[in-house]
Structures are given as structure tokens and as C-alpha cells.
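Just one protein chain is left out here, and the rest sit where they should.
What follows is subunit A.
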Amino acid sequence: MQTREGLDLRKIVVTIVMFVGSILFLLPFIWMLVTSFKVESEVFTYPIQWLPKEWNAIENYKEVWFGQYPFTMYYWNSIKVAVITTTLSCLVSAMAAYGFSKIKFKASNFLFMIVLVTYMIPGQAILIPQFILYRNIGLFDSHLGLIMLGSFSVLGTFMLRQFFMGLHQEFIESAKIDGAGHGRIFWSIAMPLVKPAVATYAILRFIWTWNDYQNPLIFIRSDRLLTLPIAVQKFTSMSGEFYSLIMAAAVSAILPLILIFIIGQKSVIEGIALGGVKG
């Protein structure tokens, strides 16, 4: 392979074919974006106008962001829930991961098995008792409740545990000899060393929370507390035939994700590949 310098003809051909394939693959997104800039009467003209004749972008987005279903509010809700969930989940997972990998204590193995078992449980199988529980302890229809649901994901513990196990035990032993407790070791020694792994998990958790549809659907009732996925759906059923507006809403909901993904793509892809994780 290394002997081959310059451009390889076969590679060029495959690249071109794959490029065409990727465009076809992304076509729904391209159509969505273009449609969100159009006036309604142009949405379904055929052949498809890939460049709007008449731009209506500002009006469409203004309606989505400040209209009857103001996305400014749903954005704020989504950001709040996703940021707090991500932070809490990283902390809880990292603590558990440290506890299970770096502290030798009785029952550690048994407790880890319990956590392991919950990993297999399909979330939907426990929705009903969670719903009943939430109704009775007053977490129903609140952001706090939503945040709690997302913060105890076992997945983060598994991912981070791998990394904590990679840290040499000597680090911890020598810190202990210097008189540091586990709290100190965790925060000032172990966490900085696994920072890249925590960042990867944080991005994934953020994306999953941002996209979560099922929990808000079941656990949130008030309009003003809705997060984006439900807002998009509500907006769609309210807007009826105004497809340009619906597409502007869809673009608004997806865009931050695409941006975060492009910025953090290396760690997202590596994290997915490493942990083989499916949100």
C-alpha cells in the first residue's frame, strides 16, 4: 500500500460513486433545509426546486421561533434538561465507575452484577411503574423528573469503568500514601486522566437526551415544559398543511445536533466504536 504514490484510479472512481450515494442518503435533509426557506405555494412544485425562487426564510423561522408555538421556549427547556442531565449523568456514572474499578470493597462484585442486569432491561417495560411512582411522589410533569430519568443510565458506568481500569493502581496507591482520600483522588487525579472519555460520553448523553421523545411524551403534560421532540410533533399537527413551517421547525430541532456532532465528531465516532453503544 505504501509503495503506491499519487492518485489511485480505482479509489477515485469508488469515491465518486460513494459521494453520489452519500448525497442521495442526505437528500431528505437537503430537501428539508431547502423547503424551510420556501413560500408555501412552492413546496410541492414539480420538478423539485432545489433553489427557492422566492425566499421566505426569515418569515418562516420567525413564525417557528416566536409564533404560537415559540421554539425559543422549547429550546430553553431542551437545553436546560439536556445540560443538567448530561452533567449529572457524567458525575453519577464516573463516581460509580471509579467505585467499581478502583476501590476494593466487599459486595462490589454483587452490586456491579445488579447494575449489569439493569442494562438489559428495555426501558419501555418499566414505564408504567415509573409513571405511577412519579404521579405519587410529585415528579410527574416536571423537568426534575425528566432529568432524574436520564441521569442514572448504566451505560456511562460501563464506558467509564473501562477507562478507569486502564489507570494504574500505583497512582492511587501513592496518592493514598500521601494522605489523600478517595474523594480527593477521584476528583484531582482520576477524573482529569479520564477527561476525554467523560467528554465523549457527555456528547453522546447530550445527543440522546436532546432527541429523547418517549420520556417527555409520557412524563410531561404542560405545554410550557415541553422539550423539542414533542414540540416538533405538536407544531406539526397544529400547522397542518404549512409544510414550509414544519420544515423550519425540523431544521431548528436538528441543527444544534449536527453542529455538536461535527465539532465533536471524532470523539462521538470513537465513543460509539469503542463502547459499541446504542442510545
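The working rule: a contact is a pair of C-beta atoms (placed from the backbone, for glycine too) under 8 Å apart; a residue touches a chain by one contact, two chains touch by 3 or more; residues count from 1.
In this section, contacts and distances are computed from a predicted model.
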Report the protein name recorded by UniProt for the chain absent from the figure; options are "Electron transfer flavoprotein subunit alpha/FixB family protein", "3-isopropylmalate dehydratase large subunit", "cytochrome-c oxidase" or "Sugar ABC transporter permease". "Sugar ABC transporter permease"
One chain is left out of this view; which of A:V64, A:V81 or A:L149 touches it in the full complex? A:L149
Using the document's contact rule, name the residues of subunit A that touch the chain not shown here. 10-12, 14-15, 18-19, 22, 25-26, 28-29, 31-32, 35, 44, 46-48, 91-93, 95-96, 98-101, 103-109, 111-112, 114-115, 118, 120-133, 148-149, 151-152, 154, 157, 165, 181-183, 186, 207, 210-211, 213-214, 217-218, 228-230, 232-233, 236, 243, 246-247, 249-250, 253-254, 257-258, 261-262, 265, 268-269, 272-274, 276, 278
